[in-house]
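A single protein chain has been removed from this complex, and every other one stays in its place.
Take a look at chain A:
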Amino acid sequence: MHGQPRKPLKPEDDAASIAKAAKLRNLQSQLLHNHHNKIYTKEALEISSKLLELNPEIYTGWNYRKLAVEHNLQVETDPKSIKSIVDEELRLVEIALSRNFKSYGAWHHRKWILSKGFSSFDHEFLLLNKFQKADSRNFHAWNYRRFVAAMKNIPEEEELQYTTDMINNNFSNYSAWHNRSVILSNLLKRKAEGFTSKENVLAEEYDLVHQAVFVDPDDQSGWFYHLWLLEQTVTPDAPMLVSSWPIHDSDMIVSVKSNLDDTLLPTSTRYHSESGTFPLILYFNQPVEGVSSSNVTVDFMFCKEDLLWRPLSTTNSKKSHAWVTYLKFPDKEDNSSKVYPVEVRLGHSHGIVSSSGSDYNFPSRFAFTVSLQCVELETAEGVSGTKMLDWGDDSFQICEALPLDLSPILSLDQLRISKNHEPTALQWLIETMTPEIALFRELLLEIKGCKIGKLTLARLLIAYDAIMTYNIPVEYKKVNTEEVLELFTDLMKLDPTHSSYYKDEHSLVLMEKLISNRKSMSKHCFFYGESSSSNLCNSVCLRLNKLSLSKIGSFEHLLWVEMLDLSHNKLHSIEGLEAMQLLSSLNLGYNRFSSFTALEPLRLLQKLKVLDISYNEIGVHSIDTTRYLCSSPLSHTVEDDSNFNEYARDDMKVADTWEAVMFFRGLQLRQLNMAGNAISDDNFRVLLVKLLPKLKWLDGKAVH
């Protein structure tokens, strides 16, 4: 019972409640009798009124009255009598709502009777004012208010004013802030009079929400509104291309197997492909849909047909940050000395659209060269070839000099033909953000342990750095990173209940700090293999191990990575990793992955050959937090589950193995380590060998 104290009944209460129960039961059986026998007399209706006044939740009672109204209106032509029928229903609803303000049935009955058109809506705002005064947060009343406002064609400006009044009356009214965000975004969207300048509107809204946040920073009512304003301020409507692979101005060599030996230029990007195909990846600042050959032009002399672009997404979403297509050398092309230019242009025609419906509209181009090289099979297969890959520290040598073309850093701005932002827009952003940052710094001087103050300041600083990096990537150096990291560290201590949230945010900022510039990234880049060798086997491995990361991001900087070590962190998710299409070796050992469904992004990595997921928590937990974020029969994202049966045995049920089957059967792994997981036993290893026909090493031992 909501809000009822737990107490033993006194005898007199007991007697009263028995009598009340008997009365209620009696009324209810009479109602059901009348309902089943279609009796709509005055007396019968009286019984249903009494019942609904006592208990407005009895939905069959409201249904009965609707039937009675329809029945009685059928025979009634006198407007007066019609009015009295309708008025009686409105009266009853009002009594019922006074009894239980949250009765869905009563509110709907009112809508239903008014929608018949026999009564005006004039009285409704008076009634609502009465109810909303009594409980300003009742969402039924707010929903009803929107319904009445629409029926009466009340201008949205008036309803916006109502939310202002409610907020000024008491800023701790999340419902009013919510309704404000709904109305305001409508007004902005349709550029209503007085709302054409987003800048002016947002400035006023900042002023309003500051009152709420600063009067009582612990009151959450204004928090989410402020975050929404910040999003509105800093997120550019139109999507932007932020990186690509291959990158602008690079020279790429596609190596195919043959018996020829050859040397490669150390500054070139090498990509191994047995079939002479190579990917072209575009990475946008927000998920987009609609990338196709009609809006991305690729000039490559062997590319005659329209290219097929695919969003890199683990769900059946048509939107993604990253899109891929494949270019191919013709089978007979073996002229290894010839260099071919490739040029990619986009933004000249419509079709690439963000979630908010904005078009990609920055004409951009980038170009690179590509040549074909034939190398020995063993060499070409590199680290995932004939030997088992060893992730131990001894296998890695620090890269003295990072090959120039490895990362797309510093080249992003070269993509753009014209500057993205007009100087005035950037000016406005800086002018809006700067005082906002100052204001929250001030708040923190006053209240040192102010949680929302610290969180908002961190978000503002991150946003500021991001804006500046997008706009002037070459000149601007992120200045706020250390302060942001410190703010999140403080928050973990200040608000331990939500420490994992701050930890995730901290990890994202830390990761970006480590890889977003060449100097710091080079500290994490290592050569795999023997140091003295000038052997082409040497592969660059990005090692982001032992950093206590709980979340990863910044994938736009990582499109080039083939070998990645994320071991000894606190990861339980690799959301977004599907963009790293070149990845062939991945170490996720000693983390917190608890299911195969959490590894779903790996299913999209066609080049993945070596995977280490040892010492995680697979098989330990009874809840699976990624079960609905992967393809599965439970979410109707797998066509047919009959294939699961093929792997079932008496001692291994489909329900226990389908996730492993789904995950592994699409992979081409040669090396897998999953020791130290609860699920990994002998039966399971047999299943793995069956699922992975190309597997050569399992848990550090050769597969026979």
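To be clear about the criterion, a residue touches a chain if its C-beta (ideal position, glycine included) is under 8 Å from a C-beta of that chain, and two chains touch if they have at least 3 such contacts; residues count from 1.
To be clear about the criterion, contacts and distances are computed from a predicted model.
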| item | value |
| --- | --- |
| Undepicted complex member, UniProt protein name, chosen from "tryptophan synthase", "DNA repair protein RAD51 homolog 3", "Geranylgeranyl transferase type-2 subunit beta" or "Phosphatidylinositol-glycan biosynthesis class F protein isoform X1" | "Geranylgeranyl transferase type-2 subunit beta" |
| Contacting the left-out chain in the complete assembly, out of A:Ser48, A:Gln132 or A:Ser175 | A:Ser175 |
| Option from A:His350, A:His498, A:Lys523 or A:Lys694 whose C-beta touches the chain left out | A:His498 |
| From A:Tyr40, A:Trp142, A:Phe362 or A:Trp560, residue that would touch the chain that is not displayed | A:Trp142 |
| Contact set of chain A toward the excluded chain (per top definition) | 1-7, 17-18, 20-21, 24-25, 28, 32, 35-36, 55, 57-60, 62-63, 66, 104, 108, 112, 137, 139, 142-143, 146, 172, 174-175, 178-179, 181-182, 185, 219-221, 223-224, 227-228, 313, 315-317, 319, 496-498, 500-501, 504, 572-573, 575, 598, 621-623, 625-629, 631, 633-637, 641, 644-645, 648, 653-655, 658 |
